[in-house]
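Working notes, structure below.
With one protein chain withheld, the remaining protein chains of the complex are depicted in position.
So that you can tell them apart, the chains are marked A and B in the order they are listed, and the count of residues begins at 1 in each.
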Amino acid sequence: MVDIWSGLVQAAWLVGTLDAELLEIALRSLKVTLSALIIASLIALPLAALLAVRRFRFRRTVIAVLNALMGLPPVVVGLVVYVLLSRSGPLGVLGLLFTPTAMVIAQVVIIVPLIASIAHQSIRDLWQEYHDLLISMNVTQGQKIRTLLWDSRRALLTAALAGFGRGIGEVGAIMIVGGNIDHATRVLTTAIALETGKGNFALALALGFVLIALAIAVNLAIHALSRTEREGRW
Amino acid sequence: MKHLILSLALIACSGAALAAETMKMAVTTSFHNSGLADVLLPRIAADLDLEVQLLVVGTGQAIRLGEAGDVDAILVHSRGAEETFVAAGNGTHRREIMYNDFVFIGPESDPADIAGAPSATEALQRIAAAEAPFVSRGDDSGTHKKELSLWDDAGQDPATLHDWYKPVGAGMGAALNTAAGMGAYIMSDRASWLNFGNKGDLALLFSGDAVLFNQYAYLPVNPEKHGHVKHDLAMKLENWLVSDTAKGLIDGYTIDGETLFVFNAKAAD
Partner (left out) sequence: MSDLFPVRLEAARATRRGRTLVGPVDLELDGAGTTVVIGPNGAGKTTFLRMLHGTARLGGGRIRWNCTTEEARHHQCFVFQQPVMLRRTVMQNLIYPLRMRGMSRGEAEDRARRWAARVGLGSMLTRQAPVLSGGERQKLALARAMITEPKLLFLDEPCASLDGRAMREIEEILQEARAGGMRLILSTHDMGQARRLADEVLFLLHGWLHDRGAGPEFFTQPATPQARAFLNGDIVE
């Protein structure tokens, strides 16, 4: 209990004094995960919509695989991305290993299945509702997808926030592909792992509390921003 | 909703590129935990205008990174593995820089009574006889390999030891955490121990035997095998590491008044 209390105190101190190192790693955490979130959403949301409206033979298999990929251990993703980006690997010439970009890539791979699976279910439900109308109106496939994505945007936001949560707390993959290099690829979660490994529990907890607070702040901000529409409930 | 997307995009795009010379070096967790890097790196940056990016991993992974050419040099403490590394053409050569020592840590009550043992080998034999819980790194690191060789000297085969011998497959800090949590014996490098923040009931019980000395060596990755490695920067760093400046910093580095490392680099290659 002493550790938890001193962790809270230390967290307050670090935040209150705007500790430079804390700011650096917190900002990097946000940048990496937010970038990954944007890219993953750009991939996952249209994919989810496509899966919902298009009928093709292996649809059920693809959806099942997508759902299963949600359970992919991040550290495994990290290893695979590492092998691909390593200098001895196929994409080594890009020199992306141990950079924040590699971390973004790994996180994108991890959160795309999550966002796509959740989004797909909501979009599918809405498609059931709109099906007859949109078919009758003869809208194009692209228009169908855009209409569904827009009208289910609140559910999609939830899916995206789920992805954000998964990403901001992730440590296994980004440890491997980022290397936890001080001032270059260290983020909140890898710093927590480092301090825990050194036995500095209080500091690790402090960083943990900052991480939680950050996640809450981001969620609040997103909810506030998305109400700039005056529409109300839908 | 459009405001939201725009804001997110803006945050993600903020970022500046730094233009200092950089190189990547894989070092072991035991080296990093000592805190010596925090003293050396700023001085290296000042003297050589060189940013050394450290990847803190286990010895096994450090060697893997060197083999793959993902780093420009490695600093490890496992002579056998190092010589294999050079022989296989992955590194150009090995340069001894400094050594520290390993110590035996255990519960203050010392149930196996190793504090009075005359040698490291004897201490381990006492632990085995008492079947006192012992935490091993179990991760193929330099520390782990050293520990295995000591068990060998003591006439024990760790592969046959069960129950009380616990390989955790983790770094030094994590292993110390586990030892603290279960009141077990453990072999640690002195620096990690001194810097460890969760000592709990543990205490330093045995040290000083010459066999416990731990040599660190610097190995630049072979540019013939990986053309992109920054060999010139690696050599620049090596020259600095064997210089008098480095000697002063390394010999002068203390934790709680205790020196940790002894500089032993030779002038010639």
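Keep in mind that, in the parts below, a residue touches a chain if its C-beta (ideal position, glycine included) is under 8 Å from a C-beta of that chain, and two chains touch if they have at least 3 such contacts.
No experiment lies behind these values; they were computed from the predicted model shown.
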What are the shown chains in contact with the chain that isn't displayed? A
Among A:L42, A:L133 or A:A224, residue touching the chain not depicted: A:L133
Write the list of chain A residues that the hidden chain touches. 126, 129-130, 132-133, 135-139, 143, 147, 151, 231-234
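Criterion: only the chains that are shown with their structure count from here on.
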Rounded to the nearest Å, the gap between Cα centres of chain A and chain B is 33
List of chain B residues in touch with chain A within their complex: 1, 3-4, 7-9, 11-12, 14-15, 24, 29, 33, 53-57, 67-70, 170-174, 176-177, 180, 195-199, 226, 228
Taking the complex as given, what residues does chain A use to touch chain B? 30-31, 34-35, 37-38, 86-89, 92, 95, 97-98, 100, 153, 179-182, 184, 194, 196-203, 222, 225-226, 228-229
